[in-house]
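One structure, pasted below without further comment.
Removed from the display is one protein chain of the complex; every other protein chain stays in position.
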């Protein structure tokens, strides 16, 4: 895969997931106890042997820069190639919003790279896959563009791009649908093409007023390019809304999915913090949960995710909840169907309860 | 110096050096054949043992991000600490311009670090110094704030901050002057203080409408804090205008200054490109010049600086000029008192001539 | 200020007192505390103290240690001016010598020290668990204008006869050193941590190498010789947790120490213990998991009962398994209906369904790396 350059796109409409993206793009929402969503696309690239990765920064770049830093934890801190941040254009006059503009203004960087292919992925989709199979498929089918999709395992109320393909994988239709039904072929927002095709697509679409890579660059060109669909058959979650985030989090509490995503394939990398193992104290009672290092648990936790450095004091009850990094739940507090963002403190005896299909979200740094 | 955190400020009014800063801050202007101006402050930090450096990004961050990348070439790609990019606040409503705002919006990061001291430096000043001497001075004088200055060796038409100090180093006056005279004590825009003092200064000044760290945070507090001046006696150049940039470039053509800045003290690091040694061909004639690796020289060069990968063809004459990375001067071209930005091509037989005190500047990528 | 100090870790020999645990790995690479290897402690102490160049002296399984330490990146020691260097006894023109003692190991690597040219050499031993800022000790060394500074710790008077005991004057200068004295004059024990001024150390090592009567040991030969010469030897007194983990019992006990409601030292504070990262997900606790007073690391699956135990990464504990007062090392499987009590189960073991591994305090049961224990062995063991 030394012939492939990776591009991670972090720009995505995030209106449906407002509470968690006030200060960050979807890609840097914490996930599964110690990860950020971008870790999945990035780790898949690294594990596939891609050594030159450009990160198309969103306007709100602080959390991404702080998470990825030098790229060393993903093995991408190198003298040559490695991770490169591609900031958005300086003056945003509001015209032509969307991800195409950022691609367009970074064509210089892409032009200067030496790899033959570009693999463009979105930082808001969760999966663990080997892209080298996609490259082989791309070469074997002689595709101009390969789109990676998965077959939906259930109905999904979130919008998505649905493909139709012929027997040989040729894409015959691409449609943006408001909701996904079981068994539909849904795009994973991963595209493989030669660098030249990418440059042509972006330049042509942007200079003719396009905004979105898929809608304006790819979909309008279906006639001129041979587009093939590659089916990935592992676990996939597209984070488009709070409810899809909550659902995907509950999914990884299934041992089957947890293992598939993290253990059975290559490693998923994330920022290394060297936190100590979890300290379960005498009164701890934890079931059906994922608990990340650095936690100290004295209370009861069921069917929940505790991120790094969470403290659960005596008498606390946590159920069906996601408790992010460094939260403290003080004695006898209760949280059910709750998402606590980073550094939340729930003081003694406070009870918080959301609904299973409408979790209560507590914003970053709030003390309740 | 593990008790000191570095901060590099890249925001600086750059109206006097417009041509070279159209797409970049002063800090990323190429200098001395293979460096960018920021390399000097950053290398001094690294060589002084500072291992945690925040870079306060300007709006135009692309060139900085591309130059520093992971920080590995400065030994700052680490799992813990190392280089961290601090982007400017997302929405700039135009009120309160200046560097203080960026500091203020990144106080979170500074608050989370563990170092006792902050060393704040500006990315537009050229020097090579050991900051550990400044720390020792700071501790010995019991200063609240230490400002580093040098004694001007000649009149300088550029504006600067002039200090007056008592015998013991106590700063008795700080004044912003439109021009510098020989023997004045001029601030090098390097400040050392405890983290707490820095946070207090920034918070207080910004929340009361301040814009500039020096003018609004430091100068207004001279009564409340003990400010000491530390004298550095090596070569110093403040890049504030095209003419000061040109002057500093000609300075490093003095073997004495070249040696002092690069060889006698610790190394100055920069982006590693592994370019081959310079190829002087049969017809080359090069005198009084600095020539960086990757150049191929067949013509005549006198009293000039050739950056990495420049090609000087047969019959070319270059004099008193600065030719940046990857420029090509084709046969019989002539350049005198010229600054060529990156990737300029001067085609056959073209002659370019500026004045010694008003060099001609050729913008990036231009073909003449 | 750049440190001018180089650290040399005596990662020693085969670690025979740790028995079967060191069958396949060198002692410093033995897992500890649910996450770490023993050598993570001196290495993290070095990195956190600002000492970036570390030599690791080992003569046993250098490749395995090299694979664990890699390029030192886990400890952020992969620096321009630093690094972790494994130093096994090399073959030389005259053939290879085993290290004949701790002092000889340093002596044989004098060229490594000379190449780095530090003002001070810090000599550490590779089998203690503690967190310590060596830069303070180095400062004390400079302030005392010492030629050697020895780390000491107060031990109970009753235990003093087991240690090398230092007697200091009021200024902290060492006046006397007794190895395992019957009637100790003080209760300050040597921790096996030395700071030497480089040229001074060099002189003594060279003299010692020529002395055919010497056992080439710092405690037995070098330090007494220095004292006899009235050199400026000072003690630096350390307060905090410090534990030798050179035997099975002490290794087990040090693991158990971490399970107190308030652990004896902070593993998770500012003085972070770094360790080579396996990139595993948070551990999973099953519907019937019951874990109390225990440490559990990433990548594990706990479906059974764990009490007062230390569980390393990638361990699987089945439903109805019971693990009590034990240490379970990485990637070991513990099957259904098993009982593990007062035991250390090494890496990659399988404790098959129904099997029992039962030790008792003072006679900790050890299962060596890669072994399978089946229920069939229960009777045999009971017998």
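Order of writing sets the labels: A, B and C. Residues in every chain begin at 1.
As a convention for this text, contacts are C-beta pairs under 8 Å (C-beta built on N, C-alpha and C of every residue); 3 or more make two chains touch, one makes a residue touch a chain.
Quick caveat: nothing in here was measured; it's all calculated off a predicted structure.
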| task | Sort through C:12, C:34, C:50 or C:72 and give me the one touching the missing partner chain. | result | C:72
| Given the contact definition stated above, which residue among B:109, B:225 or B:258 touches the chain not shown here? | B:258
| note | The listed residue (A:18, A:80, A:181 or A:348) that touches the chain absent from the view is A:80
| said: Touching the absent chain: which residues on chain B qualify? | reply: 32-35, 72, 253, 255, 258, 261-263, 267-270, 272-294, 305-306, 309
| field | For chain C, residues in touch with the removed chain | value | 59, 62-63, 66-67, 70-73, 78, 83, 85, 88-91, 95-98, 111-112, 115
| In the complete complex, which positions of chain A touch the hidden chain? | 1-2, 47-49, 75, 78-82, 114, 132, 135-136
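One rule holds in what follows: only the chains that are shown with their structure count from here on.
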| task | Taking CA centroids for every chain, report which one is farthest away from chain B. | result | C
| said: Tell me which has more C-beta contacts between its two chains, A-C or B-C. | reply: A-C
| query | Taking every chain's C-alpha mean, which one sits closest to the mean of all protein C-alpha atoms? | reply | A
| message | Could you work out how far the Cα centre of chain A sits from that of chain B, in whole Å? | response | 38
| request: Let me have the rounded angstrom distance from the C-alpha centre of chain A over to the C-alpha centre of chain C, please. | output: 40
| remark: Two or more other chains are touched by the chain C residues 73, 272, 274
| Which residues belonging to chain B are in contact with no fewer than two other chains? | 78-80, 82
